[in-house]
Each structure stands twice: as C-alpha cells, then as structure tokens.
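Omission of a single protein chain aside, the complex is shown with its protein chains in their original locations.
So that you can tell them apart, the chains are marked A and B in the order they are listed, and the count of residues begins at 1 in each.
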Amino acid sequence: MSIHAANFHELRLERLGRQFGTHNALDDVSLTIRKGEFIALLGPSGCGKSTTLNCIAGLLVSTSGGIWLDDKRIDRLRPEERGFGMVFQNYALFPHMSVRKNIAFGLQMRRVPSAEIARRVEEAVALVRLNGQEDKLPGQLSGGQQQRVAIARAIVIEPPLVLMDEPLSNLDAKLRLEMRAEMRRIHNSLGATTIYVTHDQEEALSLADRIVVLRDGTIRQVGTPHELFAEPDHLDVADFMGFRNRVEGTLVSTEGGIAEIAVGEARLHGRLREQIRPGARAVVAIRPDDLIAVPAGADTLAASVISSEFRGRDHVGFAQGPGGRDLVFAAPRALAVGETVHLQAEPDRAVVFAGADA
Amino acid sequence: MIKDTSLTARLWSAAVWAFIVFFVVNLFAMIGSVVTSSFATRWLGTWLPAGWTTRWYGSAWAEFQLGEVLTVTFQAVFLVVLFSGLLGVPAAYALARRDFKGKRLLMLLFLLPLLIPPITFGIPLATVLYQTGFAGSLAGVVLANLVPTVPFVVLVMVPFIEQIDPKIEAAAQVFGANTSRLFLHVLLPLLLPGILAALLLVLVRTIAIFELTFLVAGPTSQTLVVALYYAVFAAGVRAVQSIDAMAVIYMVTTLIWLVIALRFVNPTQLVGRPREQAAH
Partner (left out) sequence: MTSLDTSLPRARNATAPVAPEAVPLRQRLKAQGYDGITLLALPAAGFLVLLFVYPFLYGLFLSFKPKAGGLLANYARFFSDPFLYETIGKTLWLAVPVTLLNAVLAVPVALRVRDIRYQRVLTTILVVPITLGTVLVAQGLLNYLGPQGWFNRVLMTAGIISSPVKLIHNYWGVFLSLLITGFPFAFLLTLSYVSGIDRNLERSAATLGAGGWERFRRILLPLILPGLAITFCLSFVQAFAVFPSAVLLGSPAGPTRVISIAAYQAAFEEYDYAMASAIAMVMGAVQLLVVGLVLGARGFLYRGSTAGGKG
C-alpha cells in the first residue's frame, strides 16, 4: 500500500485500449492528468468513459497500453493495491454496515489505528454534513444522503485520485444541482485529484477544470470548459456542447477565420473549425440561442414555424427550414404555427465543420 | 383486481372459494384423523374413539426404534445441509457473477436433478452406490440426498446473489479489501440471509425426501420417512394407532422445521420456483 501515501505529480494514460471480444471499447486513449485537477470524462453512453474509469480503478483490465502514476506502472495492479477512492453510480454502499462503518471501511483495510479512524471518519462526516446520521444503515438514508456517504467513503482515505462514475445520475433534478455545488465545495476544500464520468455536459462544464470528450472509444477533444464551449474541434463535440442546429451548405469564402456558407439563397456565417476549401460541403453548427429571428432579407434562412414553447424569460421556436431540416431558435415572442420566420446565426458563435462528402 | 359485482362473477368467486375451503377442510380432516387415531384406545365404526390414551407413543417409540431412527435422520439431514451449502453456495456465486462458455450447459446440469423425479435417477444411482459399497450406510444416504439438494441450493442462491449489486464488491476492492477480507467483511454478511434461507429449505425438504433414502438405505441407515413407509407397508403387523403415533412424531418433526423456515422464507420457495420466474 505504498502508492496511497506517496505524493504524485501526474497520472498518465498511454495509448490505453480495451477490447471486448472484437469490439474496441477503448482505443489508443492517451491523457495526462495533473495533481489537483478536476477532470470530467464526457460522452454519450457506450463512448468508453466508464471503461476508462474502470481501467484506472483496476476493475477492468486494459488490453493494451499502460497507466502510469509518475514513473510507476499501475495497470497490472489489482484494485485493492491501487489505493484510489471511488464513488459509484448507485453508490454501492455496504448495505449491512452503518454510515460510520461504511466510511471507515477503507481505513480499516489499511489497518489505520482505531483512534485515528474515529477522528478521520468524524472529519469526513462533518465535511459532507452528515452529522447525526452516523449510526444509520444506508437503507434508512435519502438518495442525497447516500450520495454524501459515498463521497465521504472515497475521500476519507485521502487517496491520490478520486474516481466518480456518474455519481449524480440517480438523483432528481433539484438534488442534482445541490450536490453539484456540494462536490465543487468539497473539491475546493480538499484539492483531491478527481476524475469524473458523466454524460451531462452541464455537469461537466460547471464542475471540471478540464473536460475530455469521448466518442466511440477515442478522445475527440480535451480542453477547459471555455474552450470546449466556444471552440469545439469536432462536430461530435459541438453536438455535446449544445449546438443543436446543423445546417449543411457549401463554403463560399473565408475571411479572418469567419466562413461564409451558402444554403440555397441564404448565407450563414461562422468560425471555421476545420480546413475546407471554397466550394466544398460544410456544416454550420448553431446553438438555439444563437439562431435568432431577424427581419426578412435575401440572405436569411426562411423557415416555417411548427411550434413555440415558453421558457420563462423568453420563447424557443421550432421550425422547418429549407430542405425540411428542423431548426430550434430563440423566438422573440410566441409564434403562430405556420408563420414564416427569417433566421440568421451569430457569426462569432456559430462554428463550421467539413460536410459529409468533403 | 377490478371489482366485478355482476351475478356470474360473484357466483364464480363463491365457487372458487368453496373449492379452496373444501380442499383445506379435507386436508385438516386427514391430518386430524391421524392425530385422533394416535390417541385412541379403540376406534372402530364410530365418529370418535371409545377412549383416549398416550400409550401408543411409548409403544411406537419402542417398536420402531424411533430413538435410533431419529438419530440417523438428524445425522443425515445435518450432513446433507452442511455439504449442500459447501458445494452449492460457491457454485451459485460463480454462476451469478460470471458469464462463461458452457454456462448454459452447467445450468442445465443443475436443473435436471430437480426436474427429473428422484425415482427415475434413483434406481441407476442406487445401482452405482451398491456397487461402490456406499449403499446401506449413512454415507450412501447422504450422497444420494445431495443429488437434488446441491442444485436446489444453487437455484435458490443464484437470484439472491444476482440482486446484490456487484459494485458493492467492486467498492470493497477499490477501498483496499483483498479476497479474504472481501469475503469476510462484505460477501459473507450479505450472503448470510440467503444461505440461511436456502439451507432451511434444504432441511425441510430432506426430512421429507422419501424415494432416494428408500432406495439406498440399509437397516441401520433408515430415516424417519422410510421407517414410516415400512410400518404402513406392513400394516396389520402392528396396531394402526401405533403407526399413527409414529406418523404424528414424523409430522411434528417436519412441521417444527417448516415453521422455523417460514419465518425466513416465502412458502412458494419450497417448491423451488423455476428460474425465469426468479428473474422478475
């Protein structure tokens, strides 16, 4: 159990791969995580994010590549030899042990003296604000409380790395927001290096220092929430970052990084994210908030309203654009079904990628 | 259920209830007649016996050597319970936690001894046990009875283990438990209720399993059911009240364990629900 006490600088995944039969769940994933970072692995289900986490935890054996903690190779160690803390999706609390015993489990396994166990458990309980619940069984706790026990159990051992596998996915919307703030608070107060798996981009954006977007077992992009949000490198990443509209057209010209795309008569502008030559097919990805209704003009995208929804402060409109594509846009007011709207994208906020047959 | 108050629906419901009541009344009357007879001085051609006595219990105890028979019964049952747990629980764990080639074949192997009635496989089994010299001894009785009880433990335990989230074991490992501590601190406490239930069910079933013991038991390795069978078979040699007293002793032995078992398990589990049902 030498790792857990040791200080470390970075965790490296080197060309990590995992095959299930002939299926590549993880392919050539390389990533360096620095001490103290909060990293989110983001992607849809089946993208390899949980596989990555389980390989790091040692619950799955990688089939190629390696995992290094500084200069020590750890990917052949058994999970109990790695000394990490982990928060599981359904918490995986030991149902037959009290809150106190659940939290103390990792310390007991490390043969920490019982006086110190008591002290550290008490600290952890205070940190996750579970005072007074120590003697209850997990079954007697609410979802949010179970979540707190799971977090306390993971951090009490002071692990070099805390692994979290979609920890908020079983909570209702309100509690999820509350626990998100809670996690951020705990991370700020401890500074534990954390790898956090989620399929919820909002969660990743609000929690992580850096986000790793995975798709089909490979890394699509690594960056800070700001980078990913403003400048997705890939259509898949844009998809995840809320660019719900995809309009296909032909690249007309590029000027200062802003591309002009012809969609029939209409002209859309956006920042070019991939190398494409004029005349080639291109896709403009636009967030609903950045596709706005404007007065009719020759270069606007004309669309027929299908419905509009009240969102509280404003409205969101759904319309059928040229070529039958569905568009989601920010509407100034409630719109009538069948009404024609003229839409234009914010050039600075729309992004342009190579089209399907480019 | 949707309340249906039409006349036909009420008649139908009444008919179903009438059948249930008829069945239960006959069942109790059957048991009652055995109990009544065991306390009867003389009972011929009347509703109730001419007088009451407990002396048949003493004579049954002596005539049928029930002391020895009960000792053998409990020894056999204890060994069967112990070994079916030792063999069945690990196997159930493997089947619940792993997918491997040949798993379906293995499941079939564990299902067949429960589906095929004991007398069908009991005759070839007895033949083999006679040739290897096990038959006629306590060891033979235990071995024969383990054939259906090991699969029974497996089939009861597999769904029980499956409903324990494997992530709990993963969590124990991540937090530093090695195999032996994982077993001691996490698995054993979690599995214990299931093991207890499965073994109690085995116990109740084993006391009552007749055919296998009957086929392989010798004069010194008879269990209570087998002794009862021989007594009934040779009716006329002993007073019927004496046989009934023995039957009551047998019933009490079985039902005590049934009552204990039912504190922990559902009655339906005694018939060993088929696997696809347990998956619900």
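Everything below uses one rule, namely that a contact is a pair of C-beta atoms (placed from the backbone, for glycine too) under 8 Å apart; a residue touches a chain by one contact, two chains touch by 3 or more.
From a predicted model like this one, the values you see are computed outputs, not experimental measurements.
Only one residue in the set A:N24, A:N54, A:N102 or A:N245 touches the chain that does not appear here, and it is A:N54.
As for the chain not pictured, it touches chain B at residues 1-2, 4, 6, 9, 12-13, 16-17, 19-20, 23-24, 26-27, 29-34, 37, 44-45, 47, 86-88, 90-91, 93-95, 97-101, 103, 106, 109-110, 112-113, 115-121, 123-128, 130, 143-144, 146-147, 150-151, 154, 166-167, 169-170, 173, 179, 182, 204-205, 208-211, 214-215, 225, 228-229, 232-233, 235, 240, 243-244, 247, 250-251, 254-255, 258, 262, 266-268, 270-271, 273-274, 277, 280.
Criterion: only the chains that are shown with their structure count from here on.
Separation between the centroids of chain A and chain B, computed from CA atoms only, is 54 Å. Contact residues on chain A toward chain B in their complex (touch as defined above): 1, 57-59, 78-80, 82-86, 88-90, 92-96, 105-106, 109-110, 153, 157, 163. Residue ranges of chain B in contact with chain A, taken from their complex: 165, 167-168, 170-178, 181, 185-186, 189-190.
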